[in-house]
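Excluded from the complex is one protein chain; the other protein chains are retained at their positions.
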Amino acid sequence: MNRIRLGMVGGGKGAFIGAVHRIASRIDDRFELVAGALSANAERAAASAAELGIAADRSYADYKEMARVEAGRQDGIQAVSIVTPNHMHAGPVIAFLEAGISVICDKPLAATLEQAQSIADAVAASKAHFVLTHNYTGYPLMRQAREMIARGDLGTIRVVQAEYAQDWLASNVESTGNKQAVWRTDPAQAGAGGAIGDIGTHAFNLLGFVTGLRPSALAADLHMFGEGRLVDDNAHILLRFEGGAKGMVWASQVASGNENGLRLRIYGDKGGIEWGQENPNVMTFAPLGQPKQLLTRGGAGLGGGAGNWTRIPPGHPEGYLEGFANVYTDAADLISGNGNGALLPGIEAGLDGMWFIDACVRSSRGDGVWIPRDT
Amino acid sequence: MNRIRLGMVGGGKGAFIGAVHRIASRIDDRFELVAGALSANAERAAASAAELGIAADRSYADYKEMARVEAGRQDGIQAVSIVTPNHMHAGPVIAFLEAGISVICDKPLAATLEQAQSIADAVAASKAHFVLTHNYTGYPLMRQAREMIARGDLGTIRVVQAEYAQDWLASNVESTGNKQAVWRTDPAQAGAGGAIGDIGTHAFNLLGFVTGLRPSALAADLHMFGEGRLVDDNAHILLRFEGGAKGMVWASQVASGNENGLRLRIYGDKGGIEWGQENPNVMTFAPLGQPKQLLTRGGAGLGGGAGNWTRIPPGHPEGYLEGFANVYTDAADLISGNGNGALLPGIEAGLDGMWFIDACVRSSRGDGVWIPRDT
Amino acid sequence: MNRIRLGMVGGGKGAFIGAVHRIASRIDDRFELVAGALSANAERAAASAAELGIAADRSYADYKEMARVEAGRQDGIQAVSIVTPNHMHAGPVIAFLEAGISVICDKPLAATLEQAQSIADAVAASKAHFVLTHNYTGYPLMRQAREMIARGDLGTIRVVQAEYAQDWLASNVESTGNKQAVWRTDPAQAGAGGAIGDIGTHAFNLLGFVTGLRPSALAADLHMFGEGRLVDDNAHILLRFEGGAKGMVWASQVASGNENGLRLRIYGDKGGIEWGQENPNVMTFAPLGQPKQLLTRGGAGLGGGAGNWTRIPPGHPEGYLEGFANVYTDAADLISGNGNGALLPGIEAGLDGMWFIDACVRSSRGDGVWIPRDT
Partner (left out) sequence: MNRIRLGMVGGGKGAFIGAVHRIASRIDDRFELVAGALSANAERAAASAAELGIAADRSYADYKEMARVEAGRQDGIQAVSIVTPNHMHAGPVIAFLEAGISVICDKPLAATLEQAQSIADAVAASKAHFVLTHNYTGYPLMRQAREMIARGDLGTIRVVQAEYAQDWLASNVESTGNKQAVWRTDPAQAGAGGAIGDIGTHAFNLLGFVTGLRPSALAADLHMFGEGRLVDDNAHILLRFEGGAKGMVWASQVASGNENGLRLRIYGDKGGIEWGQENPNVMTFAPLGQPKQLLTRGGAGLGGGAGNWTRIPPGHPEGYLEGFANVYTDAADLISGNGNGALLPGIEAGLDGMWFIDACVRSSRGDGVWIPRDT
């Protein structure tokens, strides 16, 4: 067994998503974290590196140096995880791609369309791989749902209801020093989208991943309920898809009582499915005119499907970290040449997400005017 | 105890909602059904009347004659239930109101705005009472929610998510003789609204009943998925409320796997509530920053509230018929002069519903343009 | 339509179960309450009767007189509901049976085995009918389950888990004047069983109704947690059935947080079902090796079954009162000669329940010794 040598940019002490990426990379033992630019502050970077067991000479304060040096080492990293705030994705992503090192980047792709496009150009120009961690696609039952829809179990899809509701911004916690809240509500760091960028893109990505539908247009009504807040904390979005299906997306960070209420419901002319992230090991499937079924992760009667991306028997719950690990493990297969990455969100998913954010903002400023996909 | 003498227009053999009204009127023993124009066909009317124990001389084939005769009897009916299809509400409603007999009318108010206005005029001119059976307002926990919001338990309401999803029109059952489907998908009988009229008005009414919010505008995307269908079977609606709250309404009759998925979720700056009609004896209440609570109908710690409209101890479920009966029992109090009908939907609720249907149709024809309330 | 003329013994002002019986008798409009001995106190009896619309000359203070007079009237009652405390069942039941009037009696059958036997003798000697309101058998999905098991959908039954948990006696409310608690915890009125008599018999009856299994023996560990309480408030019971199946019954009135947690789970070698009374419109069915199904009352794909005992479409919940009404409506069919009462609990169910109570008490006094059924 050869573990993939992994680096990380961002994710020093106190960061949230960096730690998640590290656990996800470890669960199936396919990566070994050996280098990092964990902070732009050299001292803090070194301290975090030491804590994580990264050798001192492979702790960098500057991602550009890291890309250059690691690309030159025989035992240099083969992949890097980019876990910085949105506005700091483009720089390191491009640097590592140019250095021939594969990139696993947190979502959304970037803070601006320009940054996103420059990343897309770099991906096109590089032989290295690019993976965007829309991690909810790693949940086994979401992959099961995708399979079922692709093979026609639901018939022609008509209606998609997606939502992602939280309540952690119901109060103005950004004004009381919540570090996560500060950058996520700052347009300079997060981009033009608040809830739509942070969680709405997840819902939007997931519904596309599962259904295979392409949006043709959207209309949005964004709002900032938090006093003085500069980005949306609640978004109501209507979707139209190529082929005639219709959808709604609700993304909110002010829905009191919701923790991470990502929920997906899909209805075709032959059946429907419903799934919620907070109890991800079960999904209902209702074949039209027959009793609803409770499908469990790897459970009775499913065959293949979800069972392919699971470590333990049904009834023993897997969760968020295992779903995230599925993305990492698929990335390991891709990077090591053992897989085609067919299930992995990449640059197209990233650009779709950037369109989603931008189109929501434009529609909402236009009082809910429909924004076609090709714009 | 004096039961109120009740008549019924419509509701002969094979009808659905007429039987529901009759059971609802019986549950608390406040009404006695003594007269009816159960069908426009005299023979069928008589047969249905006989089956229901209505004396032969009080079975009418013509509602006008019924209104005239009953108004003239010393033991004539004090109230009448109108359970005909939408386009046949106005005639009997006006006739009975003019005869001084109180009316309990099924929803929506009418098939057209003109009919609705003529009903409103008759209500204004009559000393008799008018009740519209938006029966979901009779569920004890919906009344509990209304109380809680009125007294500020949720703070300022920000977001309302309402939906009513069914699947019985996922196939074109109207073409295979389903009687309910035939008239409900026929614009001449149902009016311009399909799903929005049949079930969307319920969701719209209920969210207003519970929150007390007044809509300022809506935007809608209606669709007919059933081949050749002339009225919407799926509706995606955005709402704005006076004071700044936002909402979404989803009404669908093609959502495979949904039976009567009426669901209401309301979020304020101090808390949120969530409730679903299919298991109506429980509601979650999440005070912001505290554990979510499971409130049960008449259950521990609630005091008054839902317990006021319930017949049996918590844990023994009441259902749709008991909720409907609460509307009838309140109507009995109102008609007998023992109550003020404060919780009863009346003519304003009816006109609101007609605006909702009309505004949805206009918005959707205008590609989702916002329609203000005052139009 | 001819309603059955019904009388009632017990059920005056402030009583709980009497009101339930009356609503249940009204829902399907098959009974008309015309006589009563609603209280042993003549004045109170008359006041309650007046409130219920019973003519003054048919309000009795003495059930014996009522049986005699009503049997002699041409328009006398055809059936009577006995809703007195347990120790006062035998007297009126026997009196009415002897007068040739059918009896609908609340459970358990009696307070003592002797009373039970005398009732059984009267049933055997009378041409009138006897129905015991183990009302949970009226839930449509319990009848569906019975059908499914009878036709082999679950294969050979192996394990039965039944429970009925409440918490209303977690505190000593009988010492603070709760009328229901006073008589239900008094051995002189309730009999030797507390929780086992009040709710355990329901669980025991229901599991037999659904599975068709006959118990061969039981072992019990009863306890009184309430200080100074004279009857059990928590019971742990092991069951063995003819044919080799095994079971457990838990009945408790001190399980904090439980309202009316009657729950039944049955497992055979081909499948299992699970159902809970508090949300009675759904039942899971797990065919071994296939996904679990959610069966709804009258819902998709069931055919006949539960749909035969339901008034409204699936997704519109029916509850406790409608389940109770199903028992009454079946009783109406039986009494009017239109049905065979095959689903109605009768004297055998009553004697089974009395054995259950007595055997639990004997076993528990014998430190959990197994008590065979034939004793």
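Letters A, B and C mark the chains in the order given here, with residues in each chain numbered from 1 onward.
We take it that a contact is a pair of C-beta atoms (placed from the backbone, for glycine too) under 8 Å apart; a residue touches a chain by one contact, two chains touch by 3 or more.
Here the structure is a predicted model, which is why all the values come from computation and not from measurement.
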item	value
Chains in view that touch the one left out, judged over the entire complex	A, B, C
Per the touch definition above, residue among A:152, A:212, A:289 or A:313 touching the missing chain	A:313
Hidden partner chain, touching residue among A:81, A:211, A:296 or A:326	A:296
Candidates C:36, C:194, C:268 or C:299 - the one touching the absent chain	C:268
Touch criterion as defined above, residue of A:41, A:156, A:279 or A:308 at the omitted chain	A:279
Residue in contact with the excluded chain [from C:73, C:179 or C:246]	C:246
Residue ranges of chain A at the interface with the undisplayed chain	1, 3, 16, 19-20, 22-23, 26-29, 50-53, 166, 168, 258-261, 277-281, 296, 299, 311-322
For chain C, the residues touching the chain missing from this view	154, 158-159, 161, 163, 167, 170-171, 219, 221, 223, 225, 234, 236, 238, 240, 244, 246-248, 250, 252, 254-258, 265, 267-274, 284-288, 292, 367-368, 370
Positions on chain B where the hidden chain makes contact	284-286, 288-296, 299-302
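Methods note: only the chains that are shown with their structure count from here on.
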item	value
Graph class of chain-chain contacts, one of line, ring, star, complete, other	complete
Chain A and chain C, separation of their C-alpha mean positions in angstrom	55
For chain B paired with chain C, centre-to-centre distance based on mean C-alpha positions, whole Å	35
Rounded Å distance between chain A and chain B, as computed from the means of their C-alpha atoms	42
Residue list for chain A, restricted to those that touch at least two other chains	284-286, 288, 292
